[in-house]
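One protein chain is absent from this view; the other protein chains keep their places.
Order of writing sets the labels: A, B, C, D and E. Residues in every chain begin at 1.
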Amino acid sequence: MTTTERYERGWEKLRQIDGEAGPNVVESLKDIAPDLGKYVVEFAFGDVYSREGLDLRQRELVSISTLVTQGGCEPQLQVHIHAGLNVGLSPQEIVEAITHCLPYVGFPRVLNAMFTAKQVFQERKVTV
Amino acid sequence: MTTTERYERGWEKLRQIDGEAGPNVVESLKDIAPDLGKYVVEFAFGDVYSREGLDLRQRELVSISTLVTQGGCEPQLQVHIHAGLNVGLSPQEIVEAITHCLPYVGFPRVLNAMFTAKQVFQERKVTV
Amino acid sequence: MTTTERYERGWEKLRQIDGEAGPNVVESLKDIAPDLGKYVVEFAFGDVYSREGLDLRQRELVSISTLVTQGGCEPQLQVHIHAGLNVGLSPQEIVEAITHCLPYVGFPRVLNAMFTAKQVFQERKVTV
Amino acid sequence: MTTTERYERGWEKLRQIDGEAGPNVVESLKDIAPDLGKYVVEFAFGDVYSREGLDLRQRELVSISTLVTQGGCEPQLQVHIHAGLNVGLSPQEIVEAITHCLPYVGFPRVLNAMFTAKQVFQERKVTV
Amino acid sequence: MTTTERYERGWEKLRQIDGEAGPNVVESLKDIAPDLGKYVVEFAFGDVYSREGLDLRQRELVSISTLVTQGGCEPQLQVHIHAGLNVGLSPQEIVEAITHCLPYVGFPRVLNAMFTAKQVFQERKVTV
Partner (left out) sequence: MTTTERYERGWEKLRQIDGEAGPNVVESLKDIAPDLGKYVVEFAFGDVYSREGLDLRQRELVSISTLVTQGGCEPQLQVHIHAGLNVGLSPQEIVEAITHCLPYVGFPRVLNAMFTAKQVFQERKVTV
């Protein structure tokens, strides 16, 4: 597979999952680190998100869980709560995934994530 | 619901998911911090794992992802890779979930987790 | 003990320690994840903060130290610096606890925490 | 104050708190990074642990809490559980401090820390 | 060496590296934790940054990398991207250092850091 094919596959996947948010991140990197945007497309989406073995709803469960756990990644968590809804997770499933992290990471990270979810749900006018 | 009912519900759930590993952790806490074992049963399993909204396969995807991300939790990751298999995740799905964390947490944590999965799979004589 | 009793014990403890901030968090979760608010009350305050063996001043020293260390938990740190003052820690003891984390977590997390303390002290018009 | 005075003050404090474990760490750094050992003595113990405003029992509560939270610091946690006992914390207070971290950091880090405490208590033949 | 000499050496180093940002941090700690400011000067700059064995450009590569990795330290990262430019790292070298962290820490922390660098570069009107 050529680099161009990976990029195109990644770009299509990125649009499918992240909507406008994905291309916006890539665009905002253009003048400082265009290759970082290229890696988002080629590696994160062209390679990893394009893999078989888990469907996109499962993949977004994993993405949300890892972002809840890391902390300090609210912008990315916001993108992936949108992404979860885009690929068919229900608001309730997202709330449950965040809640399920509680015994593993404790209340502070889970509360921060839940308030991020609350903002996204309000923006999209969806309810749990 | 009384505390006893939460404990019993949690204990049953713990046995269903973790097999012998769960009760062993609770037992090993008896002489130093029995209440911590009680909270594992009542809160983690009686409250959180007993919730609706995600099935156990989805819950173990979340548990594995958060443990991959935290790092330094190899004993718990081992328990939950076993647990994932116990509740019906395939070895391949577990490998995919760990791999999917790669763009979020980088290679070191993902490699550590994959080698933990490799040990569990060898112990259970399952293959990807 | 019934769930109701745990909730009531936790609620009373939450009010005693966090003042208005505790109920506000619970309230803000009502429309998205009411059970998360319930767990704050029942588990964090009804179970853990209600334990014997450490007094509330010691418990808030622990809470503040763990929040300084995690990083990215400024909202919760703010609540628990207020809580520390509420249960009788002096501003100086709080400053010392944050400073004592320095050899363990380094300057960045300690500086972030100290500026959070500064805001709380200004808000409450207390001085070190 | 001269560097020598800071070193001597720190060395005395280190011996008082850590017993033999402190000098052993300093000794083991001699052939690779002697200045790192010097900073342990001068800065961590000569400056920070020698401060007023918290007594040594409070300081070890903070040290233990930050080490529980960081994860992956079992050798240092072991030293400071010994240190906590050396300066007068009871085994029960140490168990309580670790347990109190639960709502903040979740079960995995707390379980790892509790099993470290169990080892130290067994080694010193103390019981909770 | 006396404490005064460490302070003076540290202050000079701090000014050389951080420009006005360093003294501003020290100043902002005056009314809450003046000793923390003193430790920034004496220990971080008087001891560590004054060491031989790495030049200041190498030291700022290390500082930037550790701050990218920790996450949640955007204010300190901002100071040290300025510092990197102050001691002679090119904007491109800073972008490369942040990009090089990608396989180790993943996209979220690297993206947060890159957008911090973008702000600093815009403020200083430098381009990659």
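Going forward, a residue touches a chain if its C-beta (ideal position, glycine included) is under 8 Å from a C-beta of that chain, and two chains touch if they have at least 3 such contacts.
Given the structure is predicted, the values throughout are model-derived calculations rather than measurements.
Asks: List the displayed chains that the omitted chain touches in the full complex.
Replies: It touches the following shown chains in the full complex: A, B, C, D, E.
Asks: For the chain left out of this view, which of E:65, E:78 or E:116 touches it?
Replies: E:65
Asks: Could you please point out the chain E residues that touch the chain left off the display?
Replies: Those residues of chain E that touch the unshown chain are 43-44, 48-49, 51, 53-54, 58-59, 61-63, 65-70, 76, 92-93, 95-97, 99-105.
Asks: Contacts of chain A with the missing chain: which residues?
Replies: Residues 1-3, 6, 35, 39, 43, 47, 51 of chain A touch the chain that is not shown.
Asks: Identify the residues of chain B touching the omitted chain, counting contacts across the whole complex.
Replies: 71-72, 95, 98-99, 102, 107-112, 114-115, 117-118, 121, 127-128
The rule is simple: only the chains that are shown with their structure count from here on.
Asks: What chains do chain C and chain D have as common neighbours?
Replies: Output, common partners of chain C and chain D: A, B, E.
Asks: I'd like to verify one number: the distance from the centre of chain A to the centre of chain E, where each centre is the average of its C-alpha atoms, in whole angstrom.
Replies: Centre-to-centre distance between chain A and chain E: 30 Å.
Asks: Pull out every residue in chain A that's touching 2 or more other chains.
Replies: 44, 67, 70-72, 76, 95, 99, 102-105, 107-108
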